[in-house]
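Coming up: chain A.
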Amino acid sequence: MSMSSSMALATVGGSRSDALSLNGTEDQYVSFTVGTEEYGVNILAVREIRGWTPESRLPNLPDYVRGVINLRGIIIPIFDLRARFGGGKTEVTKRHVVVVIQVGERTRGILVDAISDILAIGPDAIKPPPDVDSGLIDAEYLSGLYTAENRMVTLLNVDKLFANEHGDHQDPADTRAIAGSAATS
Partner candidate 1 sequence: MDDLSRFKQTYFDESAELMAVAEAGLLRLSPGDVDMDEVNAIFRAVHSIKGGAGAFGFSELVAFSHEFETVMDELRNGAIPVTTDLIDTLIRANDLLGQLLGYAGDETDPPPGLTDDTVAALRHALSANRNSPPQPVAESTAPPASATPDDEDDEAGIFGDALAAINAARADDDPSGTGSGSATADRVRWTIRFRPKNDLLLSGNEPAYMLRALRRLGEVNIHCHLDDLPALADLDAELLHLSWTITLTADASVGRDRIDDVFEFVADDCDLQISADAPLPAVVEPTAPAASAAAPPPARSEPAAVPAPPATQTTTPPATTAPAAAAQATTGKGDGAKTDGPTKPRGGNGGGDHGGLTTHTIRVDLDKIDRLVNMVGEMVITQAMIAEHLRDLPPGQFQELQEGLEQLAQHTRELRESVMSIRAQPVSSVFSRMPRLVRECAALTGKEVLLATSGENTEVDKTVVENLVDPLTHMIRNSIDHGLEGPEERERIGKPRAGTVHLSAQHRSGRIVIEVTDDGRGINRAKVLSKAIEKGLVQPGASLTDEEIDHLIFLPGFSTADQVSNLSGRGVGMDVVRRNISALGGRIGVYSTPGEGSRFVLSLPLTLAVLDGMVISVGEERFVLPLTNIVESLRPKPVDLHGLVNKCDVMMARGEYVRLVYLHRLFGIPKAVDDATRGLVVLVETEDGSRLGLVVDEVLGQQQVVIKSLESNFRRLDGVAAATILGDGRVALILDVAGLREMSRHTGDSDRARPAPTPALAGPSPSPRQRQTV
Partner candidate 2 sequence: MEPRVKKKVLTVDDSRTMRDMVSFTLRGAGYEVVEAADGQAAMTAIAASKVDLVITDLNMPVMDGLTLIRKLRAIPAHRSLPILMLTTEADDSKKAEGRAAGATGWIVKPFNPDKLISVVQKVCG
């Protein structure tokens, strides 16, 4: 992961930030639903929220990589959060929503069912996810749990969530060189 992404994380992943517990300010989260579950991401990471537009598919990738869309001249990937959490590929309708997230230099879209709320959450109100040691949940991309009225909102660390879908660590030419040599050996 690039330096810039990690630095963005420090300001974005508010719940984990020591600095925030020090000054005790509340962070704003955008929450959205996928099926019956509700998730939240720090509003600072959210660049925009847009309606669903048909994606162009990318070959040979897991089903949670929906494809790419044209965001005002730049090409961004769209990830399907339901598929990512094992709920199968989302059957999109016009009501579905893409949350456009900026992490470091990179922009990406996350397909969700609907936006539900904007929450102001103080660091003390964030509870750690249970059983993270059990291996049941991959805690990497969870930054904590928050209770809004009687709903549970899972706060996501978007940076980690789709981190392995980026070739940041590898030079593209290398990738091909490796592929090439592997193929002939």
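Everything below uses one rule, namely that a contact is a pair of C-beta atoms (placed from the backbone, for glycine too) under 8 Å apart; a residue touches a chain by one contact, two chains touch by 3 or more; residues count from 1.
Candidates were picked such that all candidates are chains of the complex that A comes from, given by their letters.
Model, not experiment: these values are computed from the prediction.
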Chain A: touching candidate in this complex (1 or 2): 1
In the complex, chain A residues that touch candidate 1: 54-63, 67-70, 73-77, 105-108, 165-168, 172-173, 175-177, 179-185
